[in-house]
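Every protein chain except one is present and positioned as in the full complex.
For chain A:
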């Protein structure tokens, strides 16, 4: 179980550097984002637009719920038969002239890809936007090795040129508006016309001419994949711009990095996912470009095809009930777009290439938790558990339930502490009070103090910590003079069977009324 890393592994106080693990806890990182008005406006506009688009195209599907069930069933099957399906996939890729590499972690994957690029004698590669390569920090690694990796997805290119980090799974530059994009292009892109405006068409044309030169000269491309089909050894990329298709067809060598959970058993399973994915992610009925390739075809497309099968924490996650459920994720990002927390903070606050609700589940599963100060430990709390993420998930991942379970594990992991934390003490006391009516009634009496600190408007505007976190922006109501149970006794003196059997009742009558 992955929770084993939580409980058993000695706590390290220095965070491992990884594109999966942040540097600061979520509440702290969120504050930075919340203070950035422009960022919040950009996010609100973008998520609002995409939410509305998704709702429109999903509501027109009469069998959407059945499709979700079908998607979930396929993924459950994949998780149950992972080893068998991986071997089948490997055999099929080899049979069709591809080369299969296995990478246990980011370091292995990066080394494999670097070797393959070097073997082609090039120092520049083009890339299809890929979460798997972001997860392993491939671009940064290649750069250290003297190889430039040029992102060809427009949004990914904006992020790359802006020396920025993606803040969304699907729309990496969601936090940028078009004026910011123009400024980035002007300062970072070679061959940009002077007087470039922030008109979308102009920006697209600038990127187009910049990328065209790269497509035509590149000998090696690197991609991720949306699916890996065990039955045929086929992999595929689903995208909106066609730039991905250029990458996977023009160069001589194509290297695909695939997280092992991306498997689908049968070719016909694509039917389900090619309906679920575009509607959930971009709000499109069908994505504009679906490229599928199987091994190599002499005289057509890349003549060398390599696939790197990436574990990087996935088999650990697979062995755990929460992790296994999270691995169902098809990276559509619908949960990000509906999440009220994500909408206010953006993706950077999560510190991981997987932000949003699914990131809050997946990231701690992939990284493990090294202790209290591990930013990954704060992620399961970065949700109000409103449940919007579950409603839109195309494969029905019960994200709120998983977040609750992860919170429970975090609490359980701390039970061995000799000095309990503030929350531990408070929750234990609260449980003691809330499992006995007499104790609860006694505590209710102490609430009367609240009436003293409240103003004439019966509102409390300042509370000591941790309540101060509440009263910084909100008032608290003063407790009423009479609790409900006191009112009940007055208004229902004849009582009821339930009431007359109540000891707390008698006690109050005798002592305090």
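One rule holds for everything that comes next: contacts are C-beta pairs under 8 Å (C-beta built on N, C-alpha and C of every residue); 3 or more make two chains touch, one makes a residue touch a chain; residues count from 1.
Everything below uses one rule, namely that contacts and distances are computed from a predicted model.
Visitor: Name the absent chain as its UniProt record does, using one of the following: "YojF family protein", "Branched-chain amino acid transporter AzlC", "(Fe-S)-binding protein" or "Spermidine export protein MdtI".
Guide: In UniProt, the chain excluded from the picture bears the name "(Fe-S)-binding protein".
Visitor: Of A:45, A:208, A:417 or A:474, which one is in contact with the hidden chain?
Guide: A:474
Visitor: Taking the entire complex into account, which one of A:91, A:107 or A:411 touches the absent chain?
Guide: A:411
Visitor: Footprint of the hidden chain on chain A, which residues?
Guide: Within chain A, the residues touching the omitted chain are 26-27, 30-31, 34, 40, 340-341, 344-345, 380-388, 390-391, 401, 404, 406-412, 415, 423, 427-428, 430-437, 440, 444, 447, 457, 459, 461, 466-467, 469-470, 472-477, 479-480, 482-488, 491-492, 496-499, 501-505.
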